[in-house]
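Below is one structure; the comments refer to it alone.
With one protein chain removed, the remaining protein chains of the complex are shown where they sit.
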Amino acid sequence: MHKKTLSYAFRRSLFNYYVAKRVKSTLDSSSPLSLSLPSFVGEMRGKHFLNTDDFSQDEVARILDLSFQLKRSFDDRVPTPYLPGRTLFMLFYNRSLRTRNSFEAGIYQLGGHAHFLSPSDVYTPALPEDSVPYQTEAISDVSRVLSRYGDAIAIRVYGDASRWIIGRGHKVIQEFARYASIPVLNMEDDLYHPFQALADMMAIKNVFPNPQGKRLVVSYAYSGGLKPLAVPQSSVLIGTQFGMDVVLAHPPGFELEEAVMEAAKKKADRYGGRIRVTNDMKTAFEGADIVYPKAWSCKKFFPPYSPSVDKAGASAYQDGFKDWICTPELMELTNKARYMHCGPADRGMEVVDEVIDGPQSLYFEEAENRLHVQKAVMCMVMG
Amino acid sequence: MHKKTLSYAFRRSLFNYYVAKRVKSTLDSSSPLSLSLPSFVGEMRGKHFLNTDDFSQDEVARILDLSFQLKRSFDDRVPTPYLPGRTLFMLFYNRSLRTRNSFEAGIYQLGGHAHFLSPSDVYTPALPEDSVPYQTEAISDVSRVLSRYGDAIAIRVYGDASRWIIGRGHKVIQEFARYASIPVLNMEDDLYHPFQALADMMAIKNVFPNPQGKRLVVSYAYSGGLKPLAVPQSSVLIGTQFGMDVVLAHPPGFELEEAVMEAAKKKADRYGGRIRVTNDMKTAFEGADIVYPKAWSCKKFFPPYSPSVDKAGASAYQDGFKDWICTPELMELTNKARYMHCGPADRGMEVVDEVIDGPQSLYFEEAENRLHVQKAVMCMVMG
Partner (left out) sequence: MHKKTLSYAFRRSLFNYYVAKRVKSTLDSSSPLSLSLPSFVGEMRGKHFLNTDDFSQDEVARILDLSFQLKRSFDDRVPTPYLPGRTLFMLFYNRSLRTRNSFEAGIYQLGGHAHFLSPSDVYTPALPEDSVPYQTEAISDVSRVLSRYGDAIAIRVYGDASRWIIGRGHKVIQEFARYASIPVLNMEDDLYHPFQALADMMAIKNVFPNPQGKRLVVSYAYSGGLKPLAVPQSSVLIGTQFGMDVVLAHPPGFELEEAVMEAAKKKADRYGGRIRVTNDMKTAFEGADIVYPKAWSCKKFFPPYSPSVDKAGASAYQDGFKDWICTPELMELTNKARYMHCGPADRGMEVVDEVIDGPQSLYFEEAENRLHVQKAVMCMVMG
């Protein structure tokens, strides 16, 4: 039957069917009330995200699957309005480029909104032992108040902001979590940088879909600055969590926290990986599949390992290790390893341009992945 | 007639009816052009909100009704996109946790957007008498420029930012209002904190739906910090506006502004309430239904009551009244009174933890209510 000869009634019923289908899809996709959300939204509703070690390999793998999915949507410019009306409070006690912009752009791409809160704009939230009358406000109060207005609190706090007392930054975040009735997200404290670890594992999985048994070298590299332990600690934790053959390389004195090493050993045992320590950068690089050379500070100059904060001592001590720098010669020793760094890299100290800007570098990919992993976790805990 | 046996024509007409209904509701709720807004949106279009005293009891009661309505929507996660495309400029000359976050989250929950403007990021808007070449810009210019870009200007200014000249902060806000062609909102100046007063009355009405005749004790409480008169002044104004039996308690020297006391007396007369003053905290608490113990500063150390600003004198004087603190013993004297404070409370000075964290405390509810009352006023004046 030719189209033209279709009866009016038949055409009308076809048309009605078409209208109904489009209406239904419109209602499903654009009406705020009947929005049909993917099942992962709210899958970990209300959970804090303070440390990757609080989650199982399966849970982290699930987050990474969603991160890849959200990356595809982002690349294809497919809207992902999964958190309409949701507010994220971002408290930055420290400077940030990647973290701030990836969180703020990320929540917006999910249909939500972020508040950028500098501690000098609010009454600085403080632990009881750090309170200063009329300058600070108890974290217990701040956390409970913000819980009434929005949907998650993200915090960055280390170094000067946590008075260089190792563990104090993490304690600040735990205090927020204790009083918040909404999820608390760790944007890097003095012990952990869990979203960086997720972004890094996403980059690793993009190269090695099954990272088990691959050799990940987390190495000290020199910088004149004083950096926290967060990145190397979260790196060894995520590596062992995925059964990798983790080598930690550093000069004497740059040991990680005991508790972290024990947790890494536990993960290694559970997931079929390894964790070893060496004091030689060159040996460590031999046969590596991934290298992650990055500065951190020597603990013994800071409380509780020292009676007082001795920044000058820490700087002088680390200045003895300027030869811990990632060069093409070192890269030659590896198994064509990929280079990783959380950023900002101190070019000329931690690494030379040829490596970080070279074809083996995952530097910008790691930075980009921050966006995707954070969107995945926000969807899961804030939905 | 069984469903299966319905004639095709009848089913089709039912279906058409259903489609039409859904289409209409979609168009009404999601199309930006045909959005049908609740009638309160724009009900006070273009009005400034500088002081609750500028409004009648009926008008304030109407705002509170809408606040409760918006709170229900918030609690039920019902979207309230009543101000799509609207921009709120927030100028904070002073620190803020509650105000900043409740305004920014609030306008976003209404579909709008807030700019957080620190005076150091813009050319600081200043009165002619406070202008500093190349650092400040005339408020008259700033106000007219912002009026071209967005939909309301909210301002917080007191203390150092208004040079501790009592009334200067309020004058800044009045100057903005004089030149703005969009509503100006007072986020706390040195005389009034009208949104706090609304939030407080909302908390009171939640306990006493008809607050008339209930005894509200607005009392001085010690703090080492120098605080403005805004909260106690707005408290006695809103209390008398709702016919409450207001008792103002403070040590000698902590008198409120004459004009405010006269306005409160007028309101009391008009709405069947009372306003009394006592210099004894204990007497004041006896039989109270609500207590609001809060620090403010002694006026006589500041212009125009003093030739110059004497912060040291004001601090020394108030240090004589450290016994003005809200304790469980004092609470025992009341009629099982609810405890109120605008936040941040100076714990251990104004109040002990046992009271502020106890079952009679409305502390976090007041903070939360800021969100709802501000959304109500923004809907009414910016719509």
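Here the chain labels run A and B in written order, and each chain numbers its own residues starting at 1.
Keep in mind that, in the parts below, a contact is a pair of C-beta atoms (placed from the backbone, for glycine too) under 8 Å apart; a residue touches a chain by one contact, two chains touch by 3 or more.
The shown structure was predicted, so the numbers you read here are calculated from the model rather than taken from an experiment.
Screening B:43, B:137 or B:255 for touch with the missing chain picks out B:137. Checked against the full complex, the candidates B:47, B:62, B:113 or B:266 give a single residue touching the omitted chain, namely B:113.
Of the listed residues A:69, A:96 or A:131, the one in contact with the hidden chain in the full complex is A:96. Across the entire complex, the residue among A:116, A:134, A:208 or A:271 in touch with the chain not shown is A:116. The residue from B:97, B:110 or B:146 that touches the chain not shown here is B:146. Panel shows chain A; residues 12, 15-16, 19, 22-23, 26, 29-30, 77-79, 81, 92, 95-98, 100-102, 104-106, 108-109, 116, 118, 223-225, 343-347, 349, 364, 367-368, 371 of it touch the chain omitted from the view. Against the chain not shown here, chain B presents residues 13, 16, 19-20, 23, 26-27, 30-33, 84-85, 87, 89, 113, 115-117, 120-123, 133-134, 137-138, 141-142, 144-146, 148-150.
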